[in-house]
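Yeah, one chain of the complex is gone here, protein chain that is, but the others are all in their spots.
Letters A, B and C mark the chains in the order given here, with residues in each chain numbered from 1 onward.
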Amino acid sequence: MKKINFDKVFSFILVSLLGLFIMKVLYSVAGEEAARFTADHYISYGVDETGAINIITAILFDYRAFDTLGEATVIFTAASVVALLLPRHEASMLKTEFTPVVQQSIAFILPFLWIISIFLISYGHLSPGGGFSGGVIISAMSILIIFTYGYRYMTRRFNVKKLSLIEDIGALAFLTIGLAGIIAGGTFLANSQVGIYPGPPGELLSGGLMPLSNFAVAAKVGTGLSVIFLSLARED
Amino acid sequence: MLNPGFPLLLAALLGLILKARKIRYFLTAGALIISLILMFALPQDKILTTASFFDLELILNYISLTSRNIGLIFGLFALLVLVYGYSLLSLASLNLLNIFVGSSIAILFVGDYISFFFFWELISVAAFFLIYDKVEEKLRYTAEYYIIIHVLGGLSLLFGILLNYNFTGEIILAPPEAGLLFFIFGIAIKLGFLGFHVWIPKTYAAIPFQLAVLMAAYTSKVGVYALYRIVELETNIVAYFGLLNALGGILLAIFHSHLRIIISYSIISQIGYMIVGIGLSSQIAVTGGLFHLINHILYKGLLFMMAGTICYSTGFENLSDLGNLWKKTPLTFLAGIIATLSIAGFPFFNGYLSKALIKAGIDSQLLYYGLQLAGVGTSLLFIKVLYFAFLSKNNDPDIVKIPPLSMKLGMVLISAFMMLTAWNPAAVERLFQISPDVAYFSSSSILSGVLPFITALLLFPLLKKYISPHPEKVFQRDFFSKLGYSFINLDKKISQIHSGDLIRYLSWSLLALLVLLLIFLLAG
Amino acid sequence: MHLPILLILIPLFTVFSLGLFAFFSKKYIIPLVFTSSLASTAIIFYFIFNRETRLPFSYNLGSWQPDLAINILVDHYTLVIFAAMGLMILLSVIYSLTEITRNKAKFYLLLNVLFVGIAGMVMTADLFNFYVFFEITSISSYALVAYNDKDISLEAAFKYLMLGTVSAVFLLLAIILTYMATGTLNMVLIPERLGNLPVLTRQILIAFYLIGLGVKFAIVPLHTWLPDAYVGVPITYNVLSSALIIKTQFFVLMRILYILFGLNFLQDNMITTILLVWGIFSMLFGHAAAFQQNNLKRLLGYSTIAQMGYVIIAFSLGTPAGIVAGSFHMVNHGIMKGAVFFAAGNLHKAAGSYQLNKMQGLADIMPKTSLIFVLLLLSMVGIPPLSGFASKWLILEAALEAGYLLPGFMIILGSFLSLGYYLSIIINIYTGEKDLSKKSSARAVGLKINEILPAAALTAVCIILGLYPAILTGLIDRAPEFLLEQLNYINIIIGG
Partner (left out) sequence: MILVFPAIAILISMGIYAVLTQKNMIRIIIGISIVESAIILLLGAISYIPDGVAPILDQPYDTVVDPLPQALGLTAVVINASTTAIMLALVIKLYNRYQTLDIHEIRKLRG
């Protein structure tokens, strides 16, 4: 007969009780009629105030741009930490040999991915997408390259150092964009509120500095995630 | 103006720079003399220096009659110790002596609880480092024990101070209106009340004898001073506890045979006398108690000097190793006799006057006969010491080292000083500014003074075989260290549950969350 | 007027430029880091010295009206952490100059990220923004714990990371639930809307906040990462963790509890009582566990846990005096523990180990450092006239004034327990060898000025604070009004 594992029983009771409490608090909170004051304001006036049609981008790069700065810092730190923890070894992972079909089709896809990412970034304030999604696609490209052509091929063109450099520049660019608000007479990260060309909503050149911030963040996220992946892949 | 204790503390600071032993020695002596002059020169009963701590006013210098008297003897005795220990005190201990004596003197002249507590703790810290030795394991243990027990007392005092402050809003050094129990606990540890006394023999028997001479004069006396300033009760209950201490100290001492352990236990007993005096409501008795403090510092110092000289010259300290010394060290023998007669309260010797004053202030028969009994015990104890150390022919230890002139000079000076005060009751009355109607040298008082000693002398041959010396260990486990060890055992368990297993740690934190939630659910 | 945001921007610029500098020329790293920490310190001191005219100061990011977006707020309560930051940032950078030998750029990058996180956490008035800075602080902490690349530091970092992440989930959950209930993330607007929730729901929210942050400020039994993490890390991290990181986490928890839920709610629903009892338990447990340690850093880690217990007790009294006392101890313990760690690092240079029994005889080799060390340890016990006594006095006074006699007694007991293990450190350091052979063969350790300076400076501060504690209380005595009166907080930000 199998012995009852008390640890598991204990854990089970613990997590079920926790789950019950979480459910309780969720229902209790949802039962309240929440006045979505902030969200309503964003929806009603967001387009006029920021010049961006995509309210999420407006929130990310104007209303709560400070959060975005913070999360850019997080991802930057994470990339640096992973690179610090896993120092350079020669890569020997992924010995899988792909057939030329795969290699050719990936080579065929990559430019399209590149275009998609550029599109997502530059239309971030107009349609779904933005710097983060674009950046993730850029990092997906580097992952694809590593998988298909091998680690060595990738590092010959882009090693961690170079990628980090781009990341630095992206982050500095984002900071500088933030400083523009101060120069224009507002506060840090001020964009539309200090009258930096909101533009007609719906146009490509609108939303003030938002497209620029999108590019900066895309550069950061794309390279940051690539650095993380490169470092993690770099197994000996 | 400077608090009389501060010159010594400043000397300690200066001593950090001055490394030569002679210079430090005379620096200390000079600071002591300045401090004595300050005590004389500064006006009494006036707030002289203040400072502030948060929004509280600290009274750093307030000279009252009692504190001046005790301060004088503290300073004077330190000078005598300097003479005695001229060749014995090391460079580091000279500086620590500055802090130790300086804070002991300074505590007498502060007028508020915070500075009082400060110097109270400073005494303990300085004493810790005085006792501490880098090499000797035994001294390290002693120092640790000493500071732990004293900080315990100090913290209790602090809690009492805070309770009182919270109740009254005042920090002026006056009998507290709240938290008296904590004050008493703190003071009881400092003055070595029965039950909290273990540190006294443990410390004074283990440390180098020149330090024992020094330290025995201060720590517990500061406790007595604190008792005088702080504890004020309607009843005489304190006096009865004092009697208990006086008798208990003797009972503990009488079966020991290590010289300094005996003397240490007798400190406990003598402190009992002071407690009796201070605990009584009559002015005469209180003065007697304080005067006894002064006398006690002198003859206890002499006793420790005697023990130290014996130890220095023969290398033995246990009565079972000693004997037949009176011809080899006549001066020490003489000092021993003077000290014994003084501590026994024999007429025309040092302890007599103060004991007479205390007895004059006693209004209860029980206390009177109790003190007489304690007197018999004390006499018996030191007759035993004298007999087995100097007269008995059981052993015949050789003189290993001739004690230097400074030690002898110290003993001579202190004996002379004792005899001077013993013969001059008028000086005492001037010192305390009282005029008690006590006939010191009337036949009945003399009789009451002589009686215990004579009784003891007669009893000694009968009791000799019961209290004869035997070899003994200095260290014993007492209640406090047992408590400590059981705490350490608990600690080991606490340490063991940190097994390093992440999952265990995680479940702890989740369990904490769950418990918190359940408390809210069930109690709300 | 842009000063508070500069406190975040300066280290952030340093972080991002460090990568550039490291790529091109490494020799500018140290000057850059040094300048930036100097600038941050200058800004902090500017706030401290101009507090009457400058504070409270609110800064709306993005020039949005205050209730729409994120605000940064410097009030008198913030000064508590500012006081610690002003001392610690520069001194820790100075000390690290010689301590860190490899991967300097990465180390200073992480250090500056840490500064960003702390400054952001302290100043932000937006809940989610707080979470972001909380994670910034945490990630840099995890990384700094792993920095030394020893087995134990990696293990400790992993444990810290796991515990931290699991608890951060609950913090995020609580923040989202708060948003769900109120429709806003602005700490100012939340209180009035949170009041409608059922009591139990609010209590559960508090529990989530408590666990989420409790792991970071190491309340027993959530403390387990701390002693582990302290063993194998650079001294600089020890100092910053003890003096700043855990203090900041607790600081923010108190802001959340007091501002979001209000003192009345806390007192009516036993939250303060639970915190008080928990604080006492944490303190006694920390002291007891410290007793058994052989490793100096581990011991000091447990002592930090215990000292946080004092702070928790003081804050959970719920009186102005309690908050002042707790704030005082937060800063003061930061100073003392920082100095202790700096001095311990110096002692380590001679001993080559943090095992207590291997530190014997150090007093002969480094008499001055040992003396400082002893002074600091006595201060930690609370022996006057060192600053430890002042904070103990304040806490006890506040506890008794609020009518809590037993907690006061427990604090006394705790101090007594702490004497035991500090004494064992002193005794180990001041134990010499019978034969002087070891002494003669002892390595003569030449300490550089940047290693001596931090410990000496902090010890001086410790003594000065002990003699004139009013310096610090004058700085923080207006802190309670921003915690106890929710309205004040609203007025600053909304300006009504």
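One rule holds for everything that comes next: a contact is a pair of C-beta atoms (placed from the backbone, for glycine too) under 8 Å apart; a residue touches a chain by one contact, two chains touch by 3 or more.
As the structure is a computational prediction, the values presented were derived from the model and not from experiment.
Within the full complex, the chain left out of the display is in contact with A, B, C. In the complete complex, the residue from C:Thr124, C:Thr137, C:Gln293 or C:Asn332 that touches the missing chain is C:Gln293. What subunit B contributes to its contact with the hidden chain is residues 495-496, 498-503, 506-507, 510. Hidden from this view is one chain, which touches subunit A at 7-8, 11-12, 14-16, 18-20, 22-23, 26-27, 30, 36, 38-39, 42-43, 46-47, 53-56, 59-60, 64, 67-68, 70-71, 74-75, 77-79, 81-82, 85-86, 126-128, 132, 202, 221, 225, 228, 231-232, 235. Summarising the interface, subunit C meets the missing chain with residues 128, 132, 135, 139, 142-143, 146, 149, 151-152, 154-159, 161-162, 165-166, 168-169, 172-173, 176, 179-180, 185, 227-228, 231, 292-293, 298.
Heads up, the rule we're going with is that only the chains that are shown with their structure count from here on.
Chain contact topology: the protein chains form a complete graph, every chain touching every other one.
Rounded to whole angstrom, the centroid-to-centroid distance between subunit A and subunit B, based on C-alpha atoms, equals 74 Å. Each chain gets a centre from the mean of its Cα atoms; for subunit A and subunit C, those two points are 31 Å apart. Residue positions of subunit B touching 2 or more other chains: 510-511, 513, 517, 521. Multi-chain contact residues of subunit A, defined as those touching 2 or more other chains: 21. Touching subunit A in their complex are the following residues of subunit B: 507, 510-511, 513-514, 517-518, 521.
Taken together, the subunit A residues at the contact with subunit B in this complex read 10-11, 14-15, 17-18, 21. Touching subunit A in their complex are the following residues of subunit C: 2, 5, 9, 12-13, 15-17, 19-20, 23, 59-64, 67-70, 103, 106, 109-110, 113, 116, 120, 128-129, 132-133, 135-136, 139-140, 142-143, 146-147, 149, 173, 177, 180-186, 189, 193, 196-198, 200-201, 204-205.
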